[in-house]
Every structure is written in C-alpha cells, then in structure tokens.
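A single protein chain has been removed from this complex, and every other one stays in its place.
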Amino acid sequence: MAKKTILPFGPQHPVLPEPIQLQLVMEDEIVVEAIPAIGYVHRGLEKLTETKAIAENIFVVERICGICSFMHALCYCQGIESLMNITVPDRSRFLRVIWGELHRLHSHHLWLGLLADAFGFESLFMQCWRNREMVMDIMEMTAGSRVIISTNALGGVRRDIDSDQQKFILNSLNKLQEELDNIKRVFSDDYTVNKRLVDVAVISKEDAHELGAVGPVMRASGLSFDYRTTGYAAYNELDFEPIVEQSGDCYARMMVRLRECYQSIDIIRQAFAKLPEGPIASPVKGFPSGEIATRVEQPRGEVLYYIKANGTNHLDRLRVRTPTFANIPALLKMVKGLTLADIPIAILSIDPCISCTER
Amino acid sequence: MNIQIIAATILLAPVIGGLIAGIDRIITARMQHRVGPPLLQPFYDVLKLLGKENIAVTNDQSLYAVLYLVFNVITLVMFVLQMDLLLILFMLLLAVASLVLGAMSANSPFSKIGAQRELIAILAYEPILISSVVGMYFVTGSFSISRILQIDRMLFIDLPLLFIAFTYVLTIKLRKSPFDFSTSHHGHQELVKGLTIEYSGPSLAMIEIAHWYETVLLLLFAGLFFANNLYVAVAAIAICYFAEILVDNIAARLTWQIMLKSTWIPGLLIAVVNMVWVYIKYHV
Partner (left out) sequence: MFAMVKNVIKNLFSRPSTRLFPYQTREFFPNVRGSIDNDPEVCIYCGACQMRCPSEAIVVNRAEKVWTINPYKCILCGVCAQICPKKSIAIHSEYVHPQSSKVKKIRQKKVVEEAQSHA
C-alpha cells in the first residue's frame, strides 16, 4: 500500500473562489478521504439581524451571498410578508421572478466559467464571463447596481422596469441565447471537456436523496424537484418544468445548469409577456409576530429561512440553511476515490458558496 | 569565431524567447477577447522577480534553479554549434531533471506531485523526441546537426509523420493546454503552480529565463525539419507556434493518463511507421 500524504486543499486555493479547506488524504494521486474544515468566513450575520430593524435586515440578508443576493432578500421578504398577511401586488410578483431569473442566469454563467477554469480551459472561462456581462448590464440598468441589486422591499419591489428597459432586456437575452448556443456546443461536445466531466464524481439517485442534496446536484442525479414548482412569487402562472439529468456525474450537473440558463431566459420572456400593470409595492404597517419557515429555489438549490418575530421592530431569531451547506455531505461522498486532477472539478460541481454556508 | 557565436546565442536567445512569450500572451489575450499585456511584459515580469528577495524552502532549491538555467543554456549553445543531436537531447533531459529535483527537494505536496507528473511527461515525450532524431539519422546518416544541415532535401518531406508527432509533444514541452498539468502559466489548477510553486524571486526569474531558452531550442528543433530553406523554416516555426497557442485556447487540461495513452499509442505508432518507411527508403 502506498504511503498516505495529506494534501491541504484550501483554504486558499486558486480554484476556490472562497475559503474552505478540504484535507485530502491521498494514496499517490487517489483521494481516499476528505476532511472538511469550515469557518473561515463566518461573519455573524444571523446575529446581526437581531439588532437591525426588520426592513434593514433585507440589506443584511442580501449580503449572505452576493451571487444569489436577490433570492435571499426574496425569501426573507416572503417570510415577513406571510407573517404579516401582506398581499404583494401582481406586478411586483412578476418583477421578482424576472430579477430572480436574471440572478440565476448570471450565477450559472459565473459557475460555468469557473468550471471551465477548473479544468484549465481559460478561453472558455473568459467567454462565459463575457456573456455574463450582458446580464450584469441588465441588472445595472434596471436596479442601479450589478450584483447586490437591493430591489426587494417588504410588500413589493423598489424599482420598476419600464417598456424601454424591457426592450433592451429582451434584445440582450436574444443575444445571450446565441452566445449560449456557442458555448453549449463546447461544453457538451468538446472531446477534452467530455474527458474531464463524464463519469467523474458520480452520485447515485439514492445517495443524493439520502445525503440531502439540493438543487442542480440533486436534479442531475435524476430526482425531479424544484422549489419553484410550488409557485411562489409568480411562478404559478408561468410554464416550466424542472430540469433533470440522469447520470449524476459532473457532466450531468453541468448540463442541468446549462439548460437552466435557457429555461431562465424562457421564464423571463414569459414573465414579460404576462407582466400586469399596477403598483409595485403595497404599504406595510406594523411589525410581524410569530414564526415561519420559508423556502426559495436559488441557483445552487433550495434555501430555507426560519424567522421568529415578536411584534417589535427586531427579530428574535433568523436562521438560514443555505444550499451549499446541504450539498457538502454529497461532496464528501463524491471525492472519495477520485484522482487529484478531478478534485477541483468535483468541488466546483456542487457550486460551493462558502460565505453562504457560514454566514 | 566560436566564442562570438556562443556569446551571441547566450545574449540573443532570451531576448527572442521573451519576445515570443510576449507575442504569445498578446495572441492568447486576443483569442480570449482581451486587450492583453504589452509586448515586453515578460521582461518586466522577470525584472521585477529579479529585484525581489529570494525565499527558498531548502538550501539546494535555488541551486537546482541555476542548474536548470545552465543546462538549458548549454543545450542551446550545443545546438547552435551544430553538435550531436543525441547529446543535445541528453542535455535537455538533464535540464528537466534538475527542475524535477528542485521541486522534489522542496518537500511540499504540491511541488512533489508536480514533479511526479513532470517525470511522467518526460516518459511521454522522450520516445518521440528520440524517434525524431533517429528518423533524421536514417535520412541523413548522421546525428550531427552540421551534417544534417548539409543535406539539400527538406527533411519534412521524408519525415512528415514524425514532424506531426513532434509538434504533438511540443505541447507538453511548452506546457500548454491540454498538457499543462505539471505546472501551468496560469496557476489555476489543482496543483496551483505545481513544479514551481516553492520558487520565488530571482530563482523563479531564472526558471522563466530558462524556459525562454528552451522555447527557442524547441522551435529551432522544429525548424530543423525544414532546414534547407530559411524562409520555409521560419514560416513553419511561426505556424507551429500559432497552432500551439490555438490548441492552448481550445482545449481543457487533460490528465496524465490520457497524455501517456495518446503519446504512446498513436504518437509512437506514426513515429515508428515513419521511421520504418525512411529506413526502407534509404537503407534497404
């Protein structure tokens, strides 16, 4: 038996955008075990929410994760709104869907680029991130900033999208779809890419279910579950199906996200077609009380918020379970038996967002 | 006369190598739709590295960096002085060996695994390099470059398959995607910078300069296939290098298993076919 070496993968590592450490116990280039260590970017945001006013918390939860900031704010707002029995105007429900899907689009593009970078395909990485700029431009135009767009508010949204902007967005999305076709060809057909993704880090349907995987990781293993199908915001009025792949390897996880990009574009188009006229926010009076758990489908999977309010302007407790946290057990299962060369790809395939995980 | 040639080689080669690296970076940037660095950026980088403190993990580590540079310089000088090709290959091997030893001596898991991968890479490309030289021997009857240059046929016409195999392993030697897994120019990989991770400052600069010498040597080697016509040779080298950049930008990094399979089975196969063909043509 070969001698075991321990390779400290992270906390600082070029393929990891954020700090997490996996101590890889290796025999030659085969990983026999992975020991995770988290806690490098804990910021105490859950505690912070107890000291801030309820409306201010929107800006706090947005900073749990930059990439899916809108969905965090959405989940929080939906929770508070249902505690207070506020009905959100129809227009703002649709606007929430639009911004939510834009976030999914830019998150998946970011991830596709990072994946390309993990297998050493620099030009593809640049291509993905360049396409992402189109989405970022849309964000900047509609919301005034690129990533943390702060458009959610209790009772609705803070900004409206007018018809000129709609035209610009739909044009950009057409262009984006063409560019997506280009990179899809590379991701799905390129020989070298296939060599690196197919049959790497397989997680079976049973394992995915048992280990509690969420989002694209779960859907890539053949489980059809997407929280959007429960119809929060305006999803109940839009037509879409969860995207499912069967093989459970990195290739399947990549395909799920790639196809979700097309799906998001389609959902945004539908939402614009159905966008009702009307106010964008309903008035909010008073403070919530009681407790509630709400869920929203983020790009990385399902996020869960537990909110306990006591009728004052401060919350008793806010608890967030983020998708990456749910996917780490699946990741530890995947990396066993992989060669070192496949580790970055396996780690990236769950789309880890460490600052979400640690908050 | 020899002294002048040697001095000119030692002085000019890094300039040419650095310029090639600069052009490479600009073309790569354009292929990725970026503006890219200025042409002289590789020189700025090296100058900056030279001005830094040398931090070595072990004492002999810096020595190996110097050796890597020295062996590369000697190899190139031997090539320019038109000496024996087998000897040149041997010297080239020594150069790589000192790089591997340096990485091994650093006692870091990243550089160790990088070194192991470099050894596997040597295993992959060395047979092809040797068969190219043997193929040239079959055609010209000599291992010496001076004799090879006297032949007034284009070697490429006799050795097209070997040339293809050679350009294939050139990707490994130049450390470009898909075979940039022992160390890469970008540092974005599972081994971070692999082989060279524990080097910094002047030692890293030396490795960079050595890599310039190596690039020049390899491109001259490629030019040898077209030696009887200078213009064709230069054009061939340019096309060859452009192809390398293109491949670098259209391929993901593969694993060493795939590299070994692809160099040994199809690579050696076409090399052997070519060698047998020229052997029959000139010796039977």
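Letters are used for the chains, namely A and B, taken in the order the chains are written, and counting of residues starts over at 1 for each.
In this section, contacts are C-beta pairs under 8 Å (C-beta built on N, C-alpha and C of every residue); 3 or more make two chains touch, one makes a residue touch a chain.
Here the structure is a predicted model, which means the values were calculated and not measured.
Visitor: What are the shown chains that the omitted chain is in contact with?
Guide: Displayed chains contacted by the hidden chain, ordered by label: A, B.
Visitor: With the missing chain put back, one of B:Leu11, B:Val35 or B:Val284 would touch it. Which one?
Guide: Only one listed residue reaches the unshown chain, and that is B:Val35.
Visitor: Among A:Asp137, A:Asp207, A:Glu237 or A:Glu291, which residue is in contact with the omitted chain in the full complex?
Guide: Candidates A:Asp137, A:Asp207, A:Glu237 or A:Glu291; residue touching the omitted chain: A:Asp137.
Visitor: In the full complex, which of B:Thr9, B:Thr196, B:Asn249 or B:Asn274 touches the chain missing from this view?
Guide: B:Asn249
Visitor: For chain B, enumerate the residues touching the unshown chain of the complex.
Guide: Residues 27, 29-36, 246, 249-251 of chain B touch the chain absent from view.
Visitor: If the missing chain were put back, which residues of chain A would it touch?
Guide: 52-53, 56, 59-60, 63, 121, 123-124, 127, 130, 133, 137, 140-141, 144-145, 148, 150, 158, 182-183, 185-186, 189-192
The definition used in the following text is that only the chains that are shown with their structure count from here on.
Visitor: Rounded to the nearest whole Å, what is the centre-to-centre distance of chain A and chain B, using the mean of the C-alpha atoms as each centre?
Guide: 43
Visitor: For chain B, which residues count as touching chain A in their complex?
Guide: 28, 31-34, 109-110, 112-113, 177-178, 180-181, 184, 186-192, 249-256, 258
Visitor: Mind pulling up the chain A residues that touch chain B in the complex?
Guide: Residues in contact with chain B: 5-8, 13-15, 26, 29, 116-124, 126-127, 130, 190, 192-193, 195-196, 339-344.
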